[in-house]
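Structure incoming, see below.
Only one protein chain is missing from this complex, and each of the others stays in its spot.
Showing subunit A:
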Amino acid sequence: MASIEMKNIVKQYGDGYPAVNDVSLDIADGEFMILVGPSGCGKSTLLRMIVGLEDITSGDMVIGGKRVNDLAPRERNLSMVFQNYALYPHMTVYENIAFPLRLSKTPDDEVRRRVTEASDVLELKEHLERKPANLSGGQRQRVAMGRAIVRQAEAFLFDEPLSNLDAKLRGQMRTEIARLQRRLGITTVYVTHDQTEAMTLGDRVCVLRKGSIQQVASPRELYEQPVNLFVAGFIGSPPMNFLPATLEGDRLQTPFGPVVLDERRAAAVRGRGELLLVGIRPEYFEDATLVDEAKRPLGSVFRARVDVTEWLGDSQYAYIPYEAPEAVTTQLRALSRELDSEELRTQAIVSIDATSRIREGREAEFWLDSRKVHVFDPQTGENLTRDAEAGARLTQMATEDRVEQVQDAQASGQTVSGATTGGGQGSGAHRAGAV
C-alpha cells in the first residue's frame, strides 16, 4: 500500500492539446480519492497515467515514494479492479480468486492464507468450494474484487466501474466498494463523471475541468465551500441556483429581495464589481409559513409566484422564475453547457417541506437562509465569500473519520494482513483542500 503523489503532471496528446494540465495532487496512503468532472475533463487520462497506460509528457508520478514515470504497468503493482470479472466454470470460487497467485507461482500456503483472508472480508467464505455457476450478480463482482485483493497491490484503481451495471446492482456495488475500501484501508483512486457517486464514496474528491484541478476537498467542503462557480454548479443535485445581485451596503439586491450579508462576507464582496452572482442551494430555501420563529430572523423572506411544484413524497421542489440581465444568462448558459447539465433556465429550484401547501401558479412566501449563500464574481467565477478555514475544518473532520474507521477495522482484525497501513498514516499526509 502506498501514497500516490503527482507533481505538475502534464499530458499532451499528439495534437498538442493538453488533456491534463499541470496537475499536482497528493493521495495519502489508504485514502479514497475520487476524480470527477464532466466529459473530456481529463480524469481518465490522469488515471491512465497512474496505471502506466499513457506516457507522461512532463511532471513526476510518485507511488510509494518511488518515481514510476518510466515503469511498465506491471512493475507499478497497481490493480485495476473489475478489469477481469470473467468466471471460470470448472474452477471453484477459491481457485477463481487464487489464479493470479497461481500464475505468479506463489507457494500454496501463501495462496491459502491470502484467499482465506480475502474471502473473509468479502463474505465469500461459505462459497469457496463451490463452482461459480450459481453465484448471484453481487457475489460474482466480489469474486472479481477478491482477485484484486489477493494480489496485494499498492492501490486499487477504478475507471467508471459501475457505468454498465443496472441500477440495482450499481447501488449494491457502490456500497460494497465503499465498505471494502474501509476495511482494507487500501489507497483507492476512482474515476466517475457522476457527482452523486463522487459525493457518497470518497474521502476527498478532486474536481477537474479542462485538464486542471479546480478543488480537492471532502464532499462536504466541496458542497459548503466551493472555490468557484464551476465546482458550485457541478456539485449538488438539483444544482445550486445562481441569481444576479448587486451590493448595497451590507445587503445584496436580488430578484428575491434583499439578502443581508454578515460583515466578513460583505467585506469580501465590496468593490468586486457592479454585477455579482449569488449562489443559493435549493435546500437553503423553505416555505416561510413552516419556518420556526427562532430561525426566521437568520434569513430573509420574499414573495414570489410559483411556476411548477414537484412532489416526491419525502421532499418537494418549487420552481420560481426570475428576471436576469443578458450578461448573466449568457454566463449561466455557458456554464450549464460545460457541465453537461440541462440548460439552466432563469428559474430557481427551491426545496420546500413535503407538507407545504404552496401551489402552482400562486404567489407564496418563502424564507431564504442567508447565512449560507455564496457570492461569485461572474467574470472569473471566483467564490468571493468562500471561508477557507471552515472548509479546511470540514475536510479535516473527514480525514479523522477515515483514520478512525481504518483503525477500527484493523482492531477487529478485518483487514488483509499484507495490506498493512503504516501507523502514522493520516497525520500530516493530508492537506485539507489542497489545490
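In the analysis below, a contact is a pair of C-beta atoms (placed from the backbone, for glycine too) under 8 Å apart; a residue touches a chain by one contact, two chains touch by 3 or more; residues count from 1.
Assume contacts and distances are computed from a predicted model.
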* **Protein name (UniProt record) of the chain left out of view, among "1,2-phenylacetyl-CoA epoxidase subunit A", "3-phenylpropionate/cinnamic acid dioxygenase small subunit", "Fe-S cluster assembly ATPase SufC" or "Lipopolysaccharide kinase (Kdo/WaaP) family protein"** => "Lipopolysaccharide kinase (Kdo/WaaP) family protein"
* **Option touching the unshown chain, where A:Ala72, A:Ala294, A:Leu312 or A:Ala411 are the choices** => A:Ala72
* Structure fact -> Filtering A:Ser39, A:Asn164 or A:Thr355 for touch with the omitted chain leaves A:Asn164
* Looking at A:Val10, A:Val62 or A:Met91, which makes contact with the chain not pictured? -> A:Met91
* For subunit A, which residues touch the unseen chain? -> 13-14, 51-55, 72-74, 83-92, 95, 99-100, 102-103, 105, 163-164
